[in-house]
Structure formats: structure tokens, C-alpha cells
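What you see is the complex with one protein chain gone and the rest in place.
Let's look at chain A:
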Amino acid sequence: MSIHVDGVSKRFGDFVALDDVSVDLPTGQLTALLGPSGGGKSTLLRIIAGLETADTGTVTIEGREATHLPPQKRNVGFVFQHYAAFKHMSVAKNVAFGLEIRHRPKTEVKKRVAELLELVHLDQFAHRLPSQLSGGQRQRMALARALAVEPSVLLLDEPFGALDAKVRKELREWLRRLHDEVHVTSVFVTHDQEEALEVADEIVVINEGRVEQVGTPDQLYDAPATDFVMGFLGPVTRLGGAQVRPHDIEVSTDPGQPGAVPGRVVRLLRVGFEVRLWVETAPSEEPVSVTVTRAHQRQLALGEGSAVWLSPTSDATRVDAVV
């Protein structure tokens, strides 16, 4: 286990940020700490980095007890949401910082900086100032700077949070490829479930200061342990007292299946290749949300007012709803 967090709690005044959290983060993997804002995931990351101290509990990094080590001695690379660039230094100087303060020979520093800038595709921007780079470029510079000191773990705090949607998507695909190349144990914090599902080897879902579930993206998506995890990882709707994903509901225009719930389409919305339906099953209940393909909708000739029968598909992910 590369990072071992045991029984960590942290309070800020009356607010409980972390409540007896224990996590093991394996070597060489890319792990996502996923959860809503204010759920404690950033605090956990900062405690691992030594930027925050735990009230109770221990942190072990690569077998070394690190609970009371200052950040300087943890050999941890940290990437911040807002880049934390050294504004008065060129891109190359930023990347060289960690090596220069370690008094590495100049030729070695130069060589390593050149390698890293090539790795993050910033070689032609070496002499620019951070203010002359775009957000995505700045974050790649910050990543190169963190990697320069060959950290045993790389920690990224909402690394793409300040970027616009397109760049964010590009950058996370790039981060995945980079990780496959560099293999440094990495932990990143995100509140974006799509980002976590797409990039991470393993996801730790954190909510209200507690770990809800740990698992691979498939495990979490297919077998959520709690209705919170189910709801956080993707859209959910209620059908017959259970939480189901809208695309795991079978729609038919006749009462074929036994136990199918009858209803009427009250609203229909087409978004690209999919069609979202809202089906009223009982006047007192919230309409059930259903997603079907455009072809399926055409085939069944569904429109507002159509009578339909709904049943969960046989392999549907479902969690019994807590009433």
C-alpha cells in the first residue's frame, strides 16, 4: 500500500470535515476521491500532503509514518486547482524550482526540465511567464513542476476545476495517458463523477466526512453500496419503490410483462441521440424519468400522452429506496 490513512478525523470549529476515515491507496494507481463539495475530500488530500494536520489518526506514505512530517519532508507532489504558479518565474524556472532548491547540478536540472516540458507538451513555452499561458497550459506546467522532484505520490486537488468544459475533457484524457506513461501513484480530488469514472483506476466516494464506498468505476456504477453512491454516480429515478437508472427501464406499449407499471407520458425531450421521457404512474407521485434511444422512441411511436408500461431491465442496477 502506497498511502495508508487510518482513522483520520478533522474538525474546523464545529464543522466535521472528516470523521474517522480509513483508506488504502495502492501503489502505481490513479485513484479519484469523489464526492460533493464540502464533503471532506480536499481536506483528506491536504492531510496526506501535510498541508493540514489531522486531529486524530495516522497517515503512512510508502511505509513511512508521515502523520507529523511537514510537507517538505513527505516527497509528495501537489497540484492545486488554481495552478499556484510562481508568477514571476518563467515556465522553465517554475519546473526547475524543486530541483534548484535541492542544489542539483545545473546540467542535470536543465536536462530534466527539458524532458518534463516535453512530457507536458510545453517545450516551446519554456521562456514564457505563467501569465502568458492558458489555464490548461498552466495546469500542465504545475504538473511538470510537481513531477520534477520525483515524488512518491502525486496529489491533485480538483486539477481541472478552473478550466472550461472542453479543455477539461482534453486534459483529463491526457492525464490518463500521462499516468500510463509515468506510473506515479496519483490521487485526484473531483466532484465530477464523469471525470472520476473516465480517468480513475479506483474511486473512493466521500460524503459528509465519511467514506461511502471504494471500488473500481465498474463496481461503483454496477453495484452501488448506498443510494447516495447510486445517485451521485449517475441519474436515478424511482420505479415501484426502488432506485433505478433511467436507461435501465424497459418501455412497452402493451402490458406484456407481469408486474410492469402502467403510466402515461407527460413530457418528452429529445437531447441528441437520446430521448428523455417523463412518465406519470400515479397522480400523487413524481413522474418516472426514462431514457430511450431515438430509434426506440420512433419504433414505439411514443409521444406526449402515450400510454406505456414500465419495468426495470433484467440486468438493471437498483437500490431499494430509503423512504
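In the analysis below, contacts are C-beta pairs under 8 Å (C-beta built on N, C-alpha and C of every residue); 3 or more make two chains touch, one makes a residue touch a chain; residues count from 1.
The criterion applied here is as follows: contacts and distances are computed from a predicted model.
This figure omits one chain of the complex; the name its UniProt record holds, of "Peptidase M16", "non-specific serine/threonine protein kinase", "(Fe-S)-binding protein" or "Sulfate transport system permease protein CysT", is "Sulfate transport system permease protein CysT". When you scan A:A49, A:A196 or A:L277 for touch with the missing chain, the hit is A:A49.
Shown as candidates are A:R11, A:H88, A:R267 or A:R298; the residue that touches the absent chain is A:H88. Set against the missing chain, the residues A:I101, A:A223 or A:A295 yield one that touches it, A:I101.
Only one of A:A66, A:A146 or A:V236 touches the absent chain when the whole complex is considered: A:A146.
Summarising the interface, chain A meets the missing chain with residues 49-51, 70-72, 74, 76-78, 80, 82-90, 93, 97-98, 101-102, 121, 132-134, 136-137, 142, 145-146, 148-149, 167, 170, 174.
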